Structures are given as structure tokens and as C-alpha cells.
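Here is the structure we will look at.
For this depiction, one protein chain was excluded, whereas all remaining protein chains were kept in their positions.
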Amino acid sequence: MVSLKDRDIISFRDFTKEEILYILSLSKEMEEKAHPDLLKGKVLATLFFEPSTRTRMSFESAMKLMGGEVIGFVDPGATSIAKGESLRDTVKIVAGYASAIVVRHFLDGAARLVADTVGIPVINAGDGSNQHPTQTFLDLYTIHKTKGTLDDLAIGFIGDLKYGRTVHSLAYALAHFRSYMYFISPPSLRMPPDLLKELSERGVKFQEITSLEEVSDRLDVLYCTRIQKERFADPIEYGKVKGSYHLSKATLDRSKVKKTLKILHPLPRVDEMDESLDETPYAVYFQQAHSGIPVREAILASVLGVKELD
Amino acid sequence: MVSLKDRDIISFRDFTKEEILYILSLSKEMEEKAHPDLLKGKVLATLFFEPSTRTRMSFESAMKLMGGEVIGFVDPGATSIAKGESLRDTVKIVAGYASAIVVRHFLDGAARLVADTVGIPVINAGDGSNQHPTQTFLDLYTIHKTKGTLDDLAIGFIGDLKYGRTVHSLAYALAHFRSYMYFISPPSLRMPPDLLKELSERGVKFQEITSLEEVSDRLDVLYCTRIQKERFADPIEYGKVKGSYHLSKATLDRSKVKKTLKILHPLPRVDEMDESLDETPYAVYFQQAHSGIPVREAILASVLGVKELD
Partner (left out) sequence: MVSLKDRDIISFRDFTKEEILYILSLSKEMEEKAHPDLLKGKVLATLFFEPSTRTRMSFESAMKLMGGEVIGFVDPGATSIAKGESLRDTVKIVAGYASAIVVRHFLDGAARLVADTVGIPVINAGDGSNQHPTQTFLDLYTIHKTKGTLDDLAIGFIGDLKYGRTVHSLAYALAHFRSYMYFISPPSLRMPPDLLKELSERGVKFQEITSLEEVSDRLDVLYCTRIQKERFADPIEYGKVKGSYHLSKATLDRSKVKKTLKILHPLPRVDEMDESLDETPYAVYFQQAHSGIPVREAILASVLGVKELD
């Protein structure tokens, strides 16, 4: 039996392959059928020490669509923290008001600290540059839904692979399956060597390249991330990189991508992906964002113990 | 059959007389009887890119009184927009989290853009100086409720008739009915000529005057608006105007108004209407504000398709 009852959802590293598949399967069930009374009487506290409208709204919608209730705050300035209260005290008190906590914090490791402090399930909605596991679950769910499998796929990651936490977490998660990975980035924004070493040890086959053209005809999935100007000391260097990693309908028409290619992006996008892409069959990033609802429903229902796998 | 299922509520210009009467009649039904489970399982997203506590709270209360749920934000600073995301992307994502959107935005035309972008119903809760149609519905509802009709009334509009969007929209809406309009304002704040021309073409009889005294004994309804200091280059000019358009119990006692006169105001008021007025039988502006609940219930139930007229 797989049960995530009372489990904290802090890092993807805490999950077995079996547990991942269970969450994906439960997400599908959630998407196919409404569960309007599943979490009646349960209260979720959403503690956003740093804003993230998309993530907060999708957790709130998920909770409410299952009949649960939500309390919370979005502004650290409006809390007792402004009076000097410790994070531990704040969450100890909130734990008495709620059945589970979703926390987003600007510091790496904050979610684990919260989970170690309280007795109710804690879900990490992003802690600093560290982890954002529910994003990875919905990335996996979208790949699985649009490609029908997580195995034997050629998956490209493009953009800022050095600082992009969604890429690190997704690559780690996909290592449970038999997919080939292409890491496409400027030399200064490559995947962290430690993570590559770990992927190798787990038997992942991958290749590091600098241009999409080299592999565009082979890819089943392309996962894009935003390249942030702040990562470059030299604005001219940033301008060059930005241009060569910009995706549009025209870029894709020029390169010989598979007709079945699916493009994902954790959003928000700024310059790296043109709106012309939106109407192509490649674009699944809005569908990906919408998957936040069933995937977060599945996670909430699991940790609150109302759903288990026999 | 009148159905507003899946309709966007952007401008009063989009509604036929039959549709207006249907919303007013449904609002009455909503006021007379609780509908606690009508919108169970539906989620409303309230996207307030500019604050409007009254409007937001009345939409939220309306939704919740019908068993629906609400997600949303009130602060553009706390959203992905701060990261440079386009309005179109933001609302495309939110459309996957909700059954309908209420949007308030500081730019004219923003609500129409949102409606054109998403596939779920969008309700305009005010876009710049442009439209605020649910306010007009509740203005009409209050006139109809307190006077028993929308026809054959003498209706005065007083204050800032140049910039006041509620006045423009209400005058436009009332043109569907047979009422006489008096536009009472300082010369610099008269009704826009284009709108007057349009009213004429639609057969509306009206008169422009500068002082309430000229018509006070004839009015059935007086609709007041705030005169904002920022509209005057010369503060002395503002002071004069302010004084002569200030309403109080004493002003009304002096002028020979009908005993059945009803005074409306979209609120908030600042200086233009004295608290002494509140306890007179003329004052219906708080009742008007409270009508926001049944009127918005009617609109939400209509666009979400749970109420139709046979």
C-alpha cells in the first residue's frame, strides 16, 4: 500500500518511484472527476513569506474544489514576524489553526525547518533557490499526459540550467525513468557538475550542448526556462545569449522539430518565448499551468490521508 | 428565452433592454430568497490590479452566499506581473483555476482584453475611467426598487458629469426607458457632448443646468457624484463649486424637493454629502450599496449558467 498520510512534501528526493507514479495516477483521477466534499472540514494554511500568485491561487483553488477551506497570508510585513517573532513560533501557532501548511519562503531550507517544527503535513511551495516539488509533479504530469509515458523520451532542457531549480528537480525526477536528456545552454549557465555526476551514477544518458539546432529533430519534449539578466556581469553578453535562446513559431518552423514535440515552461515567461508559439500544437505550457489544480488536489488529498493506494 | 450563460459583462452597451430587465428581476429573486448551494463547486477569481474594497467584498460575499468559492489577489505588486508577465499570460493561467473572472484594472479596455483572451466568463469591475457595469445594474435596481418603475421619472444627475463614469453608464442605461434627465453641474464639468448627442438620437429628453434649485421640486431621483479637487486647475474655483454642490439636510429643507425624492450616490463620498442627510427618507445610498449583493448574485448566477429566463 502506498500512503502519503501525514507526509511532508519538501524535496523530490524524498519520493520513491512508486510514490511518484501514485501521485501522477491520483492526479489523473482528480482531473477526470470532481471531488467536492473530499476535504470538508479541513483547513489549509497558505503561508507566503514571498509572493507567488500563481502557486498560491492554484493551491487555494485545489483545496476549495475539494470542499476544504483556506486561511493564510501573502505579505510578511503584515505578520508578527514584523514584531520580531521567529519562524518557528509563527508556524507553531498556525499549526493549531489548520490541518496542513503550504509554505513559500525566500530562504533555502525554510520549508524543512517548518516541517521539523510542526506536527501537521507541510508542503514546500518554493524555498529560496532550493526546491519546489509540486512544480516538478505537475511538470511530470504534463509530460506523461501529453506523451503517454515518461520512458524512452528525448527531453531537452533549454535556458538557464545553472540556477533554474525547476530544471534540477525535474531532471532528478526523470532519472527514475529511461529518458535521454539534452542540456542546452550557454557555457556560463550549464547544469551544476554535482547534479550531472549524480545523474550519471543513476544511469542517465545525457549530452550537454549549446544550440537547439544540434538536436531539434530528435526531441520529444523541450523544457524552457527564463534566462535572467541579473545572471550576467556583461549586458552585451546577456543580449547575445537572449537572442540565441529565444523561441518563436518562426524559430521552430526553421528548425526541423518533430510534429509531436511538446514545449513546456514553468512560467512566467518574459522574452524567451514568443506569443506566436501559443497557437502551435507544440505549446503545452498553459495546459501545464492548469495541471497545477489536479496535481495539487492529489497531493493535498494524499497528505491529509483521505486518499491511499491499495 | 434570455440566457447570459458564458457571457462577458464588460460594458452596459452590450445589453438589450430585455436582458437588463431580466437581471433586475433575477436580482429581486436573489434578494428575497437565499440560494446557499446554487454555485457549489464553482470558483470565482477576483483579480484586482487596483484596489476597490467595496466592489471586491461584495462580489466575494455574493459568490460565497451562493455556496461558491473565491480565489484572487488585490495587489499587483504581489503577482507575476512584477516579474514582467503580460496581462494575457496572467489571465490565461488563472482561467485554468476558476469558473469565472472578475477583473478590475487601472487601464481603459483592460477588461475587454481579458475577456477576449480567456474562454470563461469575465466581469468588468471597473477598467480605468471606462466602464463599471455591475455598478450601473445596482443603480438601476435601486431606482426600480425605491420608485417601483424606471419609466416616467424625472432624474437629476449632479456633480462631476464630465469624468464620472457611473453617470455616463447610468444615463446610457436609462435611455432604454422613458425618463426625463436633468444634468446639473458646473460649466466645466458637463456631460460629454458625444454622449448627449447619442442620448438625443435615442429619444431621451434632457436639460443641462447649473443649479439644483432650478429643478429641485420636480425630481423623483437625484444621483450625486463626487467632485474631485484634481479636476480643477484653480483651487479657488474648486472651493466655489464644492460649496454650491454640497448636499445636506438643511439644503434639502430649504429647497422644495418632493417628499418622495430618493438620493443615490455610488460612494465613497467625501465632502459632497453631509451625514445629516443619512437619516432622512431621501437617502437610499446605503441601501444602494447593499444591493450590490443581490445584483452581483444575479449576474454571477447568470453568466455561470445556473439561472436562465424561460
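So that you can tell them apart, the chains are marked A and B in the order they are listed, and the count of residues begins at 1 in each.
What we mean here is this: contacts are C-beta pairs under 8 Å (C-beta built on N, C-alpha and C of every residue); 3 or more make two chains touch, one makes a residue touch a chain.
Keep in mind that this is a model prediction, so the values were computed, not measured.
A.B. asks: Among B:Arg88, B:Arg190, B:Arg231 or B:His290, which residue is in touch with the absent chain?
C.D. replies: B:His290
A.B. asks: Could you tell which one of A:Val2, A:Val43 or A:Leu195 touches the chain left off the display?
C.D. replies: Checking each option in A:Val2, A:Val43 or A:Leu195, the one touching the absent chain turns out to be A:Val43.
A.B. asks: Quickly run down the residues of chain B that touch the omitted chain.
C.D. replies: Given the touch definition above, chain B has residues 34, 36, 51, 53-54, 57-58, 60-61, 64-65, 74-75, 267-270, 275, 286, 289-290, 292-293 touching the missing chain.
A.B. asks: Name every residue on chain A in touch with the hidden partner chain.
C.D. replies: 40-41, 43, 45, 69, 71-73, 75, 77-80, 82-86, 88-90, 92-94, 96-98
In this text, only the chains that are shown with their structure count from here on.
A.B. asks: Take the average of all CA coordinates in chain A, do the same for chain B, and state the distance between these two points in whole angstrom.
C.D. replies: Comparing mean C-alpha positions, chain B is 41 Å from chain A.
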